[in-house]
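The complex appears here without one of its protein chains, the remainder shown in place.
All chains are identified by letter, namely A, B, C, D, E, F and G, in their written order; residue positions are counted from 1 within each chain.
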Amino acid sequence: MEEVVKFLQHPGLTHYLILSGLLFSLGLFAVLTRRNAIMVLMGVELILNAANINFVAFSRYVSTSIDGHVVAIFVIILAAAEAAIMLAIVLNIYQNFNTVNVDDINQLKD
Amino acid sequence: MTAQEIFDVLKAKFGDALPEEKLSAAGGSAAAGFSLQVWITIAPGRTKEICSFLRDDSEMQFDTLSCLSGVDYNNGTFGVVYHLSSMVQKHKIVLKAFCTKEHPHIQSVSSVWGTANWHEREVFDLFGVIIDEHPDLRRILLPDDWEGNPLRKDYKVQEFYHGMKVPY
Amino acid sequence: MSSIGTYFYNIFHSLYTVVVGMRITIKHLFTRSATVQYPTVKMKIPERARNRLFVNIDDCIGCDQCAMACPVDCITIETIKSTPDMDLGMTSKNTKKRLYLPRFDIDIAKCCYCGLCVWPCPTECIVMTDVYEFAEYDRKDLIYSFSNMTEEEIAAAKVRLEQYNQEQAAKKAAAVPAKEPAPPAANPLPPSVPDIGKA
Amino acid sequence: MLTEFGKALIFLIIGAIFVALGLVGAWVFRPHRPYPEKNATYECGEEPVGSAWIRLNVRFYVTALIFLIFDVEVAFLFPWALVYRQFGLMGFLEMAVFLIILIVGYAYVWVKGDLNWDKPKPQIPVFDRTIVTAGRMRSVSTILDDDDVNEGVE
Amino acid sequence: MDLYTIILYFFAVVTLGSACIVVFSRNIVRAAFALLFAFFGVAGIYIFLLADFIAITQLLIYVGGIMVLMLFSVMLTSHQINVDAKTGTIQTLPAILIAACVGGGVIWVFWITDWKEKSDLPVIDTTAAKIGELLLTNYLLPFEIASVVLLVALVGAAMIARREKKG
Amino acid sequence: MIQPPTLPTNYTVKPGQIKTSTGKTIRTEEMIINMGPQHPSTHGVLRLEIVVDGEIIVDCIPHIGYLHRCFEKHCEQMTNYQQVIPYADRMDYCSAMTNEWAFALAAERLLKIEVPERVEYIRVIMAELQRIASHLIAVGTYGIDSGAFTPFLYTFIDREKILDLFEMTCGARLLYNYIWIGGLSHDLPPKFIEQTKEFVAYFRPRVKMLNDLLSYNEIFVKRTANVGVLPREVAINYAVSGPQLRGSGVNWDLRRDDPFVIDHKLDWQPQVGKGEVGTVGDCWDRHIVRMREMEQSLNMIEQALAGLPEGNVKAAIPKRIRPEKDAEIYVRTEASRGELGYYIISDGTASPFRVKARGPAFVNLSVLPEIVRGGLIADLVLTAGSIDIVLGEVDR
Amino acid sequence: MGLLDQRFENGNVFITSLDGLLNWARLSSLWQMQFGLACCAIEMMAASASNFDIMRFGVIPRATPRQVDVMFVAGTVTIKMASRIKRLYDQMSEPRYVISMGSCANCGGPYWEHGYHVLKGVDRVIPVDVYIPGCPPRPEALLEGIMKLQEKVRKESMIRKRA
Partner (left out) sequence: MEFIQTLLANQLVVSILLSALPLVFIILMVLVVLYTEMKVAAHIQDRVAYMRTGWHGVLQPIADMLKLLQKEDIIPTKADKLLFRAAPFIAFTGTYVAYAVLPFSSIYIGSNINLGAFFLVAAGSLVVIGILMAGWASNNKWSLFGGVRSAAQMISYEIPTALAVIIAVMITGSLNLQEVTKFQDGGIGNWLVFGGPLPWMQKLMLMPFTVITFFILFVASIAEVNRTPFDLPEAESELVQGFNTEYSGMRFAMFYLSEYANLFTVSAVVVSLFLGGWSSPFGAFMSGPVWGVFWFTSKAFLFILIQIWIRWTLPRLRVDQLMYVSWKVLTPWLFVCIFAVGLILVI
């Protein structure tokens, strides 16, 4: 018990990593269970955020350079691009099939 | 063109649709300074036909329907009065179509003049004259669930409307 | 104009007109304001102004002309004939008053201030004044009663008329071809409550 | 640095607290007498028709999309703007390439009309000429054109 | 526990809590707004990691950009705002299992590894400038490629969104 | 709930138009919005039920009658013709003078009364002043519709000056009961001519100022040009009248073309929309026609003041008004908003048997659904504003 | 009438009670619903225009009933409109006041007798605080009505029993 308290009291790299891990699994869960394509996308964004936390945390605690930051920025940019494209696709599908359900879309595929 | 000429043309073309043999005039004396009105009576079921002729004929060219009014003559007759005028030929004419209280049906002219649409709805609303072939015959001024047609001479106002007392 | 030209023209023209407008408004910022600060300063009301009605009841002969002329029917006049022995006095126009006015109400809340009642009055006793501030908290306060007769006076007048009528009737019965009582006034008396509507 | 952000956080919290305080303060004074009609949705005095959670115009998405892309670009431009002068012309050119590539996309969406909001597409009512005799049209135009006396155009 | 740590945990809780709402909420609009708080919490975490520029970029792009985009999309497709989480691509239980396994595995790895942290690293005060320098030197190529990515995203998304309804 | 729109069959629909006239239900991506009766820009209690797709208007269904005050019933119930005048005032309350004039004119023609020339001149002066006042309201509220609040207040300052003139003449600011059958209620007050001349001199530069501030403002032009285009054929077919008709490029003014009074003796020009900034018949044309008509009215006022003859203004007022039995008349006049006609049937008694008021706003409004389709909601606001409706007259 | 006048009236230095302060706030900031019905609405507009400038009394027009304090029923209330007025009134947030402006709103005015479609007084559907007679009332009369309403508000207590 004491160890846990001690661990909690001194945040370090591991804390961030665990946080990112939790975030990651939440995101993963959303991706797996959600039927609404936009919700799936939200899950993906959570996963990407989790990854970003890792990058930045390593950059903070392990190396002196801030390359991790730059990578994080690129990830953010990719996330933005991905969100843009994916939402466009979702909208398009919605306009055509009037649904945003991933399963339905699967079936609708000609 | 004078009213007489118009009447003659119409008589020649739609003889059977004009119930009256001659031009009718108000109050007997049509002369005297201001011309009180003369009119042509037309059959209530043929208004559209006659009106489109009046609009499209190059001599007539009644491009405007100035006014369309319903009248309750208080003798079991309803009338709809059309005041036509032409911007091009600068002449005017009055048409009247009559129907009975038991069978209040008059053909719509809203396909001839767009403006007739609302006027006819108003006639329907206030007089209860049913305008046949009207594209959208609803009450226009009064609420949809109003009772009675107020401009009928025998109209009695309803006591309550949705819990609101109507008379003073 | 080419589309590029229009593009630039639009931008600069917009800016120009915006500046024109702004010049106008800034000029107005420094002109005197047009406001009449009502409760402290009051606007001049022209003499013909048509606002609240006033009835000089002392002059009214109860002829009901005003009530007839009113399109709204907001004047209610009740009259009681006076007996010949009573002298109700004269109006300022030297017309003899022959009627009691137990009730002369104007429902000012209904009135539409058209002024039509003012014209026919033979004694010019109903006038439109320049009073326009008479808002009330209660709708009932907007019924203006101009009659100055008290309840007792009304009752007395009624009784007197009743007696007089009985006397006359008795006289009539006594002498069948006797003379009618004198016609009360030059104006034929309309019914006391105006009955507007179609015959 | 952290403390500076800490101060920003304090701002955040104070802002929220202020709103909360305001609401609590109002709660002390204000009456609260809800009834169904009062809480009904306002729609100009009419009863609302259908839910308001309707679908919007796809334009909004496109606007947000273009905004997002430029937002990202802005995020790149900020660090660049800070340091590019150390790199001289090269620094400028590198960003110029970056920008020009993006401007190509910008030009693309411009040309394709994605930057246009839903332009009103007025449908001008047309009078059906077929049932109107030719004479009518001519004469209408005569009354329309015979008076060109109005020179009052500024 | 000093204030510093408390605030850190506060952000962590905000992040994870909001993420939970995102994952479990049945109202998609609420999920979207919860995502906002998740992003916000992550931005706070970044600040604790001395990555101020990333934090603000996170705010700018995620909160300002992606969130708005997502909200618009939600509103565009929103005649059903209630989304059921039950019957997904995979059933809930397997999903929980998978997520728990993967997540747990990752966390376990994180936990057992000795990361050789250097906690006394110098604090870099001007991350933005440093990032700018890196972008113009080491990461020049990715940087330029990023613009191409953005270009493609812009053109592609615009094109897809523009495509009219079939038929 | 929603009724199918009513496209008369003789109007062709441009290709690409969404066909809602066929089905009663709206499509899923459309929604119905109620604009009004309480809405800042419906100019009263008009209710517009609009079907929008995004922000594009698919259809617009005006609902009127929220101010139906039973004018025609009242006319039948009055004990004499004179009593109708106050009600006629209240029909188009922005332009009461022209209304009562029209009714008085109709009654005079029914009774075959000839009014003295002085009365005619005064009536023209009053009507033109009223036209200016009414157009000022139209222009001012149009400014509000387009988002500019200041022109509204400027126009009301000017309008207040006209109202002062009216008030000193007949005692009322808005609803005058001034023009009576066969004459006027009062003669002009002593200082009237002087003050009117002052007003005319004052007002000319104000028109220019308003034009600079609003009409020629680029934003305003961009908002109103090519919006709500009403082609002239459609306008004529819908019997649209007044500034709206002239805005569509039809040179038609009853004061000149069907003269009912001395207007045609004066030197003035009807103003016609020319599509200077957009298409003929757009909102800007309607607006600018109003602006220019005000200047023309000033000309007319000046001339009428100069030619004002002496005479008695009450000479022709009949003692009892009792037209002959079964006489009927339709008289149309050019009110501020267009052709205002009264159709009176008499049954020989002192009260009218039937009065039908053909209000210009009623007719002008009926064309609204035709011209707003395809526009944005903002365009609808501006189009409805440019029609310049007065609900009192629409609903009567 | 405002704060300062009260200071002189009561002879003490500043507002004596919270109630007074709150009443003062309510009465000097009467936001008005942007809403007019008929001819009287034109005079209402005139009252808000420069010459009379209703804003001197703190009356600002707002478009939504949620944010307004006072509704001027200016004009003829028809039966078709009455239910809408009621709904709008219901949707106003309390404390709320109603001023009935003009004969029509007071009791049907010129239409009281034959107006089959005119509601004979708006007080049949919503409670009215001040009646302003006139047809139309001059803008000054409206201002006077507002002052009457202010008097009424001044006498209120904060915890009011109303509606």
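Basically, a residue touches a chain if its C-beta (ideal position, glycine included) is under 8 Å from a C-beta of that chain, and two chains touch if they have at least 3 such contacts.
Remember, it's a predicted structure, so these values are computed and weren't measured experimentally.
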* Structure fact -> The one of E:L59, E:I96 or E:V152 in touch with the missing chain is E:L59
* Which listed residue, G:F57, G:Y97 or G:Y131, touches the chain dropped from view? -> G:F57
* Residues of chain D (touch criterion as defined above) contacting the omitted chain -> 1, 3-8, 10-12, 14-16, 18-20, 22-23, 25-27, 29-34, 36, 38-44, 48, 51-54, 56, 59-60, 63-64, 66-67, 70-71, 74, 77-78, 81-82, 84-85, 88-89, 91-92, 95-96, 99, 103, 106, 110, 115-120
* Which positions on chain C touch the chain that was left off? -> 11, 18, 21-22, 24-26, 28-35, 37
* So which bits of chain F touch the chain we can't see? -> 31, 33, 39-41, 55, 143-150, 153-154, 157, 213-214, 217, 219-220, 222-223, 376-379, 381, 385
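In the analysis below, only the chains that are shown with their structure count from here on.
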* Approximate Å spacing (C-alpha centroids) for the pair chain E, chain F -> 60
* **Where chain E touches two or more other chains, by residue** => 48, 50, 53, 57, 61, 65-66, 69, 73, 76-77, 79, 131, 135, 146, 150, 153-154, 157-158, 161
* Structure fact -> Listed in rising order, chain F residues that touch 2 or more other chains are 10-11, 28, 37-39, 65, 68, 70, 73, 76-77, 86-87, 90, 154, 157, 160, 175, 216, 234, 236-237, 250, 252, 370, 395
* Structure fact -> So, in the complex, the side of chain D touching chain A is made of residues 58, 61, 65, 68-69, 71-72, 75-76
* In their shared complex, at which residues does chain C touch chain F? -> 10, 13-14, 16-18, 20-21, 24-25, 28, 34, 45-46, 48-50, 68-72, 112-116, 119, 128, 196-199
* Structure fact -> Residue positions on chain D within touch of chain F in the complex are 43-46, 48-50, 54-59, 118, 120-128, 131, 140, 143-144, 146-147, 149-150, 152-154
